[in-house]
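Structure in C-alpha cells, see below.
Here the complex is missing a single protein chain, while all its other protein chains stay put.
Now for chain A:
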Amino acid sequence: MSDEILAITLLWMFVFIYSVAASIDFGAGFWSMIYLKKPHLKATDIANRYLSPSWEVTNVFIVLIVVGLVTFFPTAAFKIGSALLIPGSLIILLLAIRSAFLVFSHTAYNKYKSLLYIISGISGILIPALLISILPITQGGFIDGSNGTEQLLFSELITSGSVYTFIGFGITSTLFLSSLLLADYSNVAEETKTYQIYRTKAIVIGPISLIMAFLILLTMREEANWLFENMMSEKIWLLLSVITFIIGYIFLWIPGKKVKGQPRGAVLFVILQYFIAGYAYGKAHLPYIIYPDMTLRIGFTDPNTFRALFVVYIVGFIVLTPGFYVFWKMFLKDKRYLKHT
C-alpha cells in the first residue's frame, strides 16, 4: 500500500468512527429533547446516561479529522480551509453552543433545563445536516478557484439536489443510529418501555434512511456522474450493504429473551452496513479529495512527517487501549451504571 492510500484509509477510519459516534451523540441529544416532557418513559434519562460520559470522547474525533486532514494532506486542507471559511465557522459555532448547553443542562436548575435541552437538541440536528453537506462539495462543481483563491459557490450549492439528499440522509441516519443504540442501551438497562419506544423509532426511520441513500445515488448521477460511474463498479459492496441492513433490520423482529427483537445484533449489523457503504463511497471517490483538481498525490504531506505520524498513531492507540477498555466497561457494560436513576 502506498503512503497516500494508507493515510487516506486512516483518515477515512476517523471519519467513519466520528460519523457513527456523532450520529448517536447528536441523535441522543435530539431524543432527550423530544421526551423531556414525558419523564415516566425514561427516554430522556437513558439518552442522557449515554451522552454525559461520551460526548467529550466523541468530540475528540472531530478534532482528529481536522488534524488528520491538515497533517496528511496540507495542500488539500489549504483549499478546503479557504473555501469553507463561512460554513465551517457556522458549524463550529453551532457545535460550541450545542456542547456547552448540553453540559449546562446537566447542572442547571430545573426551571431552565427544558430551554437548555431544546437548544442542544435542535443544534444537534442541524450540525449533522451541515457536516454532511461537505461531502457533495468535495464531489466537484461548488468551488471556484479562478480568482486566485478558493470561493464556495453558494448559489450553486443551495440549488443542488445532491446537497438536499445528503442532508436528508444525514438527518435520518442520525435518528436511526441513535434510536438503535439507545434501544440496545435501554434493553441492557432492562427498561422495557423505553426500549419499545426506541425500537419503534428505529423500525420507522431505518427504511427512510435507506431510501435517502438511493436518492443520493439518483442525484449523484445527474450532478457528479464521475462518482456515480465509479460507484457502479462497486456494485457488490452496495449490494452487501443493503443485505447487512436487511439482516440488521430483521434482528429487530427476532424474539429476544424478554422482549421482541435483539437490538445488539441490529446495532452491529447496521454499523457494518454503514462501514461497507462508506467503504464503497470512499473507494469510488479516489483518487480525488476534491474533484477535479485535488488528488491524493498533489495534496500529500512530506514522507518523513508521514512516517513519524504513523508511528505516533500506532503507539498512541496502543497506549490508550486500556483507557478505552475501562471506559467501555464503566459506561456501556456495567449494569449498575445503566440502571442507576
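The rule we apply is simple: contacts are C-beta pairs under 8 Å (C-beta built on N, C-alpha and C of every residue); 3 or more make two chains touch, one makes a residue touch a chain; residues count from 1.
Throughout what follows, contacts and distances are computed from a predicted model.
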>> Please identify the absent chain by the protein name in its UniProt record; candidates are "Cytochrome ubiquinol oxidase subunit I", "Amino acid ABC transporter ATP-binding protein", "Grasp-with-spasm system ATP-grasp peptide maturase" or "Ring-1,2-phenylacetyl-CoA epoxidase subunit PaaA".
In response: "Cytochrome ubiquinol oxidase subunit I"
> Looking at the whole complex, which of A:L36, A:V70, A:L157 or A:L268 touches the chain that is not displayed?
Replying inline: A:V70
>> Please identify which residue in A:L6, A:L218 or A:A308 touches the non-displayed chain.
In response: A:A308
> Residue-wise, where is chain A in contact with the chain that is not depicted?
Replying inline: 52-54, 56-57, 59-60, 62-64, 66-67, 70-75, 77-78, 81-86, 88-89, 91-93, 95-104, 107-109, 148-151, 301-302, 304-305, 308-309, 312-313, 316-317, 319-320, 323-324, 326-327, 330-331, 334, 336-337
